[in-house]
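Only a single protein chain was left out; the remaining protein chains are all shown in position.
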């Protein structure tokens, strides 16, 4: 009985995060401006990092922690690089 | 060059190394070597050393900020879930801040940006003007008070 509570919570959380990732993807595709897409990408990264943490809990292994850390790092670097590009690259699309 | 130019940095790097790996003698030695070399590298960059005047006020600041983030989270969740009510008005505002210490300013920017509801946009270091964006700009004076009295005063006490 106890098992179902945590499993149910984890499944619910994963469904919620999937919906969140889909919404971030929508913002990334829909735009309207380049900065909105970058913000969508950043949110997508954060959501997938949280998703990896829930996967780590549901598998009971700490392996996913490293993956989450790397996703976080990549998201940070990617967003900073894109923001810098928006500022210094082309100004008007 | 002293052996340990940044003792606090070395200690926190060592702690981070051991939390990432494991708490054992071997990792303690390896982590200590890496942390010491990293602190030498840091010293070679010669950053301005932050001066902490009243470090014992830092936990108080942390408590205030965590509480404010919770409050602001609830407020922003309310704004998003109730939809686009026309009573809400978001906008830009400028604040004149007297903080000069760069570490304190960096801390203030982290506080303001990680609080949902306020975002730090631009800061002019020559005259100390800060441009920020507020999601729920009902009373501009209220936000000015929040930044100036709640955060800036405490940061000034800690750093200046």
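Chains: A and B, in written order; residue numbering restarts at 1 for each.
Everything below uses one rule, namely that a contact is a pair of C-beta atoms (placed from the backbone, for glycine too) under 8 Å apart; a residue touches a chain by one contact, two chains touch by 3 or more.
Going forward, contacts and distances are computed from a predicted model.
Candidate names were "Putative spermidine/putrescine transport system permease protein", "Cation:proton antiporter", "ABC transporter substrate-binding protein" or "RNA polymerase sigma-70 factor (ECF subfamily)", and the UniProt protein name of the unshown chain is "Cation:proton antiporter".
The hidden chain makes contact, of the residues B:42, B:119 or B:156, with B:119. The omitted chain makes contact with just one of the residues B:8, B:37, B:58 or B:110: B:110. For subunit B, the residues touching the chain absent from view are 16, 19-20, 69-70, 73, 76-77, 79-81, 83-84, 90, 92, 94, 109-110, 112-126, 129, 131, 133, 135. Taking the whole complex into account, subunit A touches the unshown chain at residues 2-3, 5-10, 12-14, 16-17, 19-21, 23-24, 26-27, 33, 35-36, 38-40, 42-43, 46-47, 49-50, 53-54, 56-62, 65, 68-69, 72-73, 76, 79-80, 83-84, 86-88, 91-92.
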